[in-house]
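The complex appears here minus one protein chain, its other protein chains still in place.
Moving on, here comes chain A:
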Amino acid sequence: MHAEHIKHDFEPKIVAFVCTWCTYAGADLAGTSRMQYPSNVRVLKFPCTGRIDPVFILRAFQKGADGVLVSGCHPGDCHYMAGNFHARRRFAAFRALLSFVGVDLNRLQFSWVSAAEGGKWVDVVTELTERVRTMGPMPEFKELEHEEQWSTFAGASVDKSTVLNSPELKEAYDSIG
């Protein structure tokens, strides 16, 4: 009873940072229960959501993720008592920062999925995957990764008269030949 496989033009890469005690077990439950969910998600296991540094999310985006999911225990259920409470505050602040620098927050999803919620895991992953699929690839961070400080000057297609905006720069560039 496999769901029919639909061929899509774009398969987003989703990175999921999950806590080992709840969401990882929940995803495991989804697997052992033979529930179907998009294979776009790459699960990375952490001890706790409190261990997930915002820099991991940045790095995921830089290395080619189109969407990121962070998921852990429900509030009050943390194996380490308060890890998810701290994570909740940290990510609330981090979201504001990302939004301020112009990152679309629809690509970043947070969720609480307990070890018993295989179905919720499937819903969360499916929804995020489909949402990111309609949004298309995330170019912002990937472009940065391939850019050099002076890359605007190197491209042959670039009109140098507009880019080289000072006489000194123009002279220096011309002298390189």
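Going forward, contacts are C-beta pairs under 8 Å (C-beta built on N, C-alpha and C of every residue); 3 or more make two chains touch, one makes a residue touch a chain; residues count from 1.
The rule is short, and it goes like this: contacts and distances are computed from a predicted model.
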Chain not present in the shown complex, as UniProt names it (candidates "Ribosomal subunit interface protein", "Monovalent cation/H(+) antiporter subunit G", "SpoVR family protein" or "4Fe-4S dicluster domain-containing protein"): "4Fe-4S dicluster domain-containing protein"
Options A:39, A:62 or A:134, residue touching the unrepresented chain: A:62
Residues from chain A at the interface with the omitted partner, ascending: 53-55, 58-59, 62, 75-76, 82, 85-86, 88-105, 109-112, 124, 140-141, 144-145, 147-149
